[in-house]
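With one protein chain held back, the other chains of the complex are shown just where they sit.
We just call them A, B and C in the order they show up, numbering each chain from 1.
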Amino acid sequence: MNINKLKIINDPVHGFIKIPHEILFDVIEHPYFQRLRRIGQTGLLNLIFPGATHTRFHHALGAMHLMFTALETLKQKGISISVEEEKAAMLAILMHDVGHGPFSHALESMLMDDWHHENLSLLLMNRLNDEFKGELTLALEMFQGKYHRKFFNQLISSQLDVDRLDYLKRDSFFTGVSEGNINAERIVSMMNVCEEGELVIDAKGIYSIENFLTARMFMYWQVYYHKTSALAEFLLVKILERAKFLVSQGVDLPATENLRYFLYRENNEATDEDIFRFTQLDDNDIIQAMKIWRNSDDFILSYFCKCVIERNLPKTIISSQPFDAKFINEKIKTTNDFFGINNGNLLVHEIKRKLLPYDSEKQPIYLLQKNGKKIRLDQSQDQLLSGLLITKTQRFILTFPREIS
Amino acid sequence: MNINKLKIINDPVHGFIKIPHEILFDVIEHPYFQRLRRIGQTGLLNLIFPGATHTRFHHALGAMHLMFTALETLKQKGISISVEEEKAAMLAILMHDVGHGPFSHALESMLMDDWHHENLSLLLMNRLNDEFKGELTLALEMFQGKYHRKFFNQLISSQLDVDRLDYLKRDSFFTGVSEGNINAERIVSMMNVCEEGELVIDAKGIYSIENFLTARMFMYWQVYYHKTSALAEFLLVKILERAKFLVSQGVDLPATENLRYFLYRENNEATDEDIFRFTQLDDNDIIQAMKIWRNSDDFILSYFCKCVIERNLPKTIISSQPFDAKFINEKIKTTNDFFGINNGNLLVHEIKRKLLPYDSEKQPIYLLQKNGKKIRLDQSQDQLLSGLLITKTQRFILTFPREIS
Amino acid sequence: MNINKLKIINDPVHGFIKIPHEILFDVIEHPYFQRLRRIGQTGLLNLIFPGATHTRFHHALGAMHLMFTALETLKQKGISISVEEEKAAMLAILMHDVGHGPFSHALESMLMDDWHHENLSLLLMNRLNDEFKGELTLALEMFQGKYHRKFFNQLISSQLDVDRLDYLKRDSFFTGVSEGNINAERIVSMMNVCEEGELVIDAKGIYSIENFLTARMFMYWQVYYHKTSALAEFLLVKILERAKFLVSQGVDLPATENLRYFLYRENNEATDEDIFRFTQLDDNDIIQAMKIWRNSDDFILSYFCKCVIERNLPKTIISSQPFDAKFINEKIKTTNDFFGINNGNLLVHEIKRKLLPYDSEKQPIYLLQKNGKKIRLDQSQDQLLSGLLITKTQRFILTFPREIS
Partner (left out) sequence: MNINKLKIINDPVHGFIKIPHEILFDVIEHPYFQRLRRIGQTGLLNLIFPGATHTRFHHALGAMHLMFTALETLKQKGISISVEEEKAAMLAILMHDVGHGPFSHALESMLMDDWHHENLSLLLMNRLNDEFKGELTLALEMFQGKYHRKFFNQLISSQLDVDRLDYLKRDSFFTGVSEGNINAERIVSMMNVCEEGELVIDAKGIYSIENFLTARMFMYWQVYYHKTSALAEFLLVKILERAKFLVSQGVDLPATENLRYFLYRENNEATDEDIFRFTQLDDNDIIQAMKIWRNSDDFILSYFCKCVIERNLPKTIISSQPFDAKFINEKIKTTNDFFGINNGNLLVHEIKRKLLPYDSEKQPIYLLQKNGKKIRLDQSQDQLLSGLLITKTQRFILTFPREIS
């Protein structure tokens, strides 16, 4: 009777997620993947958008679901895709974030200077491949762009990959920022493969793509690069930096064993123990540390940890121009005076954010015209906005203690 | 210009939440309330419904929002409500969960035998009232049912209170279990106050109420009392029980300082230190402990912690009848044999769940008829289901190690 | 490049609808099917629920979409389904309503006593089959239950067919009555085929089915059998009855040529002209007639038409018991007196509605248990409500002129 079974996972974003192959389920059950349940998708953004408590675990499942529907659509349009290719593409996207550390990008460099999460993902995927006796080999090829049919890699990683489609839709859903609510299902239905084997979009889907690009832009400035989001990420980085510094000065900071390991670790090639320790870490280690470090003797560490845990956030001002050095220096001086410290410069900081809504040069998006030829999105005569989205916007955020404002 | 300001918080469930009075905002900013950001609304249910990562913090805001709309509706129907009453009702519901411990109900008794979260909420609300110089006095009266206009207390705590309306809608939203998606806005719009000053529902809203009652029933059996949810809650309780037991036997269990405090605490009147320690605890303390205790020398503690953290859950079977003692004993024996232990009884357990979908005796729901008289929901000639929902349903869930199944 | 094309139709209910086979598109383009654009799905219900202006055309497309997803699910569960079977099942459900007359069921008997819309659908489907050179033969077999694999017919017509799934979801969506918002996608995902080749539901989907049954019950009493809905349908029937009567008395009633044809038609076997005329009729013919007949010399006809067109509806009272004959007669007498007429009995009427939420005897719903055996929904030990939904509920609605109330 087993053949009639079909695993289903509830997902408020996509309705529900079917798991059509056993190997997918096995990977999901692996502790490496289960760990993602304890890693938030959007870090501390829930300080600003309280609904944003969703996890990397759910995002990975959602991206896998979109991969499935994308491949179904392509098959319906006559593109032949084998069961092995389908499995591999779904595995690749399922595992794409498996190397994410706690609080995502913000802390990776802090914990392990010489790695970044894609390397880690690859490293962990290779370990999984060993455990699963090579069943993930094709998935790894696709992930790395080594497979000859390029559209598989483009579905995994490009300006229109299912990763972006899921996280934009998911983050919009959980934050409640409806401006980012892209129609992932529609975009997927417009996908096609051109003669060269590359991912393209049916020409009539052009407005859905342009809408996707603007929605993404709004999500960046309204959510990811929101001045308080930027601040929260900054605080996290500074807290870990300060902790590492204090440890290097001989201060004994309480933390979970695995987090302590990384505070003390010297940078060099990843060892087996590094890997093992890393896969034990999640958001809880960091939050717990911040809860404790609120009582640290170090003013800076204590100050920043209280800011986060009690959500008593420093002041921020935002500008489309860099702040004047003099203005910043005054803030530092006032801070030093106010608190009677001399490292107030650590509490005053200019954070910079920039965004290119659409990169028309590197891996541009192509439309498939009725004549069977592809054309660059921003060169189509039908485009309304794409040509306007090819310049970078930047914002500067100055943060300083609320006490001096 | 300050008067023109209106604080707004994003909420994917209700659109967004307005905070119309300053005192509400001040309470929200208090560390007691901010702590609720780190306490999940549905405990470990995210092991079964991965979207269910929402917090008590967000729920409390949502319930406050529904209170606001309920009062607006009543005012539009001609019920006079003063600004002070509005503030108080909103404050009361905002704070109703402030005494929640980590992982909610499941662990409260374990941590502090002689309290339960409503007592704690009251205790903490009293402390807040002191801090806010008596501004919460009326809210406390309403919360305790001491205020003479009964409908305020009924909006806070009854079979149709805004607490239930928010958590059912919110839990349905985040779990993705659409069967529980009640129309809170519609129910609120049907609220009224009868001559006796009690909360009633306009007669034409009867089906919305019956639908609410069935939706609630489905949420219980499909989500809260889902056999794996019941199991997860059971595991949590057993883990803390075991930890307390081991500590009482002199075992030194690593944990955060505040959690250790409660593992060692003897039951008696709550002291100031108890209160302080309690307000430092959140879900992270428990999760972190379980992560560490996976490596405990105690087989039972280690076994259960691994189950939760790696989501490698014990087996469950469900029945509408109690399980046969003989059958249970055999499972225990097999467990003992399999693991070579003699306390297998701790790994085999019958969990019981029962639900009364609608209590027609205690605080029944009343409809307001066109003639101005109220009538009990289940006695209305229009009722379709209410009369059928007044009997308890129960389920028995037997759990035992997956290894012996 | 044609093979890469995939027709897509926007649908706010299901997202969008893919048309995977050319023949489906050809049938959709046929004037028989296009006519359904001008036939409302829920007749005059938009007088009560102003959003309910959706059409049979859209419903048929939606049901076809659900058929597609149902068959996809079954294939994923290992049921083999050929392309020809898929096409046929989609065609059958696409055409299932093609015989619907204007304002649906209400007027069919009035226009053509001896037919009903399923006969007509079959008749028109046969004509289409001739036009399409036999391409619809298998669809016709499935529609009529003559195909040996029973589940195809059950998907077309049973207590859980895709027709119901679509119309409940669609009507709930457009009326805004959220109590009827079933999770069609989830129910479809729980479908399976048992050893006997019959449609069953995976046992774990039981609550979704029970929720579907209660949602359907609420939709009936809250929408379809709402007292004003019942009234509107009654008015329509009475208007056409009166028009036929007047015509039989030699009165010359203005109407479109095709409607006049049916007002004068004697009942007997359907002729070719009958069929042709019928396929020219739609809601507009009836509405236009009512607009004109408002000015009829006949008081009854004029009265009823004004009621509908100006939405100045007669009074209704509802009861779970039949109304007393004496009470009704008094209403008639008052009506006669008030208007100075002697056929007031035509303006006073008791309308009856009854519903069996779940028929456990005729074509019951079956669950597929883990052991591979099927069990009747209402006999499962897990059922919560099904056993309660097997008795009929009825309501009596008395209507009389608002002027006398």
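Basically, contacts are C-beta pairs under 8 Å (C-beta built on N, C-alpha and C of every residue); 3 or more make two chains touch, one makes a residue touch a chain.
Predicted, not measured: the structure shown is a model, and the values here were computed from it.
Note that of C:126, C:271 or C:284, the residue touching the chain absent from this view is C:284.
The chain that is not drawn here is touched, among residues A:34, A:76 or A:178, by A:178. From the options C:11, C:26, C:85 or C:131, the residue with contact to the chain not on display is C:11. Checked against the full complex, the one of C:19, C:139, C:177 or C:239 touching the unshown chain is C:177.
Touching the omitted chain from chain A are residues 178-179, 181, 183, 186, 207-208, 210-211, 214-215, 217-218, 221-222, 318-321, 381-382, 384-385, 388, 393. One chain of the complex is left out; on chain B, the residues touching it are 1, 3-6, 8, 15-16, 18, 20, 73, 76-79, 185-186, 189, 192, 368, 370-372.
Touch with the hidden chain on the side of chain C covers residues 9-13, 15-16, 29, 31, 34, 37-38, 46-47, 49-51, 53-55, 57-58, 61, 173-177, 256-257, 280, 284-285, 287-288, 291-292, 309-312.
The rule is short, and it goes like this: only the chains that are shown with their structure count from here on.
Note: Cα superposition of chain A onto chain C, rotation of 180 degrees, nearest 5. Centre-to-centre separation of chain A and chain C, using mean CA positions: 48 Å. Averaged C-alpha coordinates put the centre of chain B at 42 Å from the centre of chain C. In chain A, the residues that touch at least two other chains are 15-16.
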